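Okay, handing you the structure first.
Just one protein chain is left out here, and the rest sit where they should.
As written, the chains take the letters A, B and C, and residue 1 is the first residue of each chain.
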């Protein structure tokens, strides 16, 4: 019953097929499964629907799958940092479904939790609610949104034990825990695999039941907006570099 | 901006009124806010609707509020361990709404998360679905359940820092985290209040935003079913004592 | 000879597979934990918020913060993790638990199950039973074939208020084992307890069922 795979290629073996839906964790370039994305590119799988808050940048993260035109559709909340995405979208080569970020997060959580639909006030009276059921509860209008599941979720965590219990680090957690629950198969890349018993059971963010395959990788972890403050200055905000 | 109160009496001061709805954390007698329940009893508040997975035992936990007939209605999943509850219920003195445990947990989570309603397969075709909307998604029937909020949530955590960040311990976590999010006011009793910065930000279960008042207490922590195994025996299960 | 409680638990343990995440109900199902085959990795879920449930503690090691869904003191094991009730039932409702082994008052030939209330008697509540039968991938019932009045608990239709509809996949009783065929196709008798005859099962079962070919021959 080993969950541990030697490399990202074998970790995806037998899981990919053209036209499949893939959830990919991360916010911007923070906490993305960058090595599994590269392996997905190398697998040659085509016609992907990708559910991810963002679309990476040119040549990194999901941008790698855009460059090779492996993505047919994105479900995202913000895709601002990707010129190839822009080009393909404007040329009509790429389908795009925008979801409000919180609605996207909750749709994924619902999908993993066996909830086919829920109501939210987010987006009522906007384009987002068009064609969807709107219902009044206690005097306020809410729009019905549906749960999302994927054929495959690729997730980035910080540490895992050999049974797949996961711990995330700082804001690299973001969409990863919900996506781990909403994939029919979930493959996780981590910076370190530790022996069972090394993680405090009260500190585990994602229980091993959600993790089908596990692979230890080395991440580049690019920074998108490097902002710093001067050592001399005491101000709360700083300058963009 | 202090959240810390000297004792449970002052922690509830000004928050109680007759006919109010109170959520009370815990599973069985595990992780219940036993000192806040006692303070609620001493406050003399009446006509309570109490949302709690269980109803305590005679004379302990919520059983204390039953003895004094302060509870008008319970919303629970299981109330098997309380004779006074049984007596009042059979005499028609107490209203009772049973929710499946997972539906109850999700209704509370939804209430705290601004979700007025959601669909679940739990209870479809049973008494629980009577009078509720049933809808088919992807070939399966689901029942619509609504979110729950309370005028007051009383919660038991293990540790808190001075800003109200909470950590729970083992299975004493149970309903406490969701209830902390679903109270208009949330009061928390903890075994230890530690200085800000003592808790690892990655290990906090409930962020301080959900905690209005905090009080350090000493808990009796009764055990309902003391089950042990013999030191000599190697079997996985043991005997009930 | 009808199966004893221990034999029922031992038979139910044959439903386990390596790598399974399993929720065991109260009563006989709890005993199944004692029959997990050596070398097989099976992780027990407790719906009050724990995955990786260990055995009862040694006397003196009881921890009031560590109980199972039956409110019994238990222990943790190296792979354990804790989570809230909302996260626990998200796990159950979302179909992430492979198998639930539960007791029942009645099971019908279409997979309906009743195990939470008897009209006219005090109702204690359904606890997590409705969530488990609706959410877990495979539900196996372990129970006595007949109630204390000698009446069949394997029925054409349940008479008690239901816990779930069409959710049971297999019924293991002290006399026999039945599969509930998909899409309302009814029951198939697939196994007899040692020394129990087809005639005895026929006499004691209210539900209609077919008999598996191999068993017919035997």
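Brief remarks on what is shown
By definition in this document, a contact is a pair of C-beta atoms (placed from the backbone, for glycine too) under 8 Å apart; a residue touches a chain by one contact, two chains touch by 3 or more.
None of these values were measured; they are calculated from a predicted model.
Here is the thing to keep in mind: the chain we left out touches A, B in the whole complex. Contact with the omitted chain, checked across A:4, A:20, A:38 or A:121, is made by A:121. Of the options B:29, B:115, B:187 or B:228, the residue whose C-beta touches the omitted chain is B:115. The chain not shown here is touched by just one of A:49, A:103, A:165 or A:217, and that residue is A:103. The chain not displayed touches subunit A at residues 27-31, 53, 76-80, 86, 89-90, 98, 100-103, 105-106, 108-109, 120-128, 158, 168-178, 205, 221-231, 235-241. For subunit B, the residues touching the chain absent from view are 1, 109, 111-115, 161, 163, 165, 181, 196-197, 201-202, 204, 207-210.
Here is the rule we go by: only the chains that are shown with their structure count from here on.
Comparing the centres of all chains, each the average of its CA atoms, the largest separation from subunit C belongs to A. Chain B has its Cα centroid nearest to the centroid of all protein Cα atoms in the structure. Averaged C-alpha coordinates put the centre of subunit A at 36 Å from the centre of subunit C.
Chain geometry summary: the mean Cα position of subunit B and that of subunit C are 28 Å apart. Centre-to-centre, using mean CA coordinates, subunit A is 33 Å away from subunit B. Multi-chain contact residues of subunit B (touching two or more other chains) are listed as 106, 120-121, 168-170, 173.
Shared contact sites, meaning residues of subunit C that touch two or more other chains, fall at 76, 82-83, 89-90, 92-93, 135.
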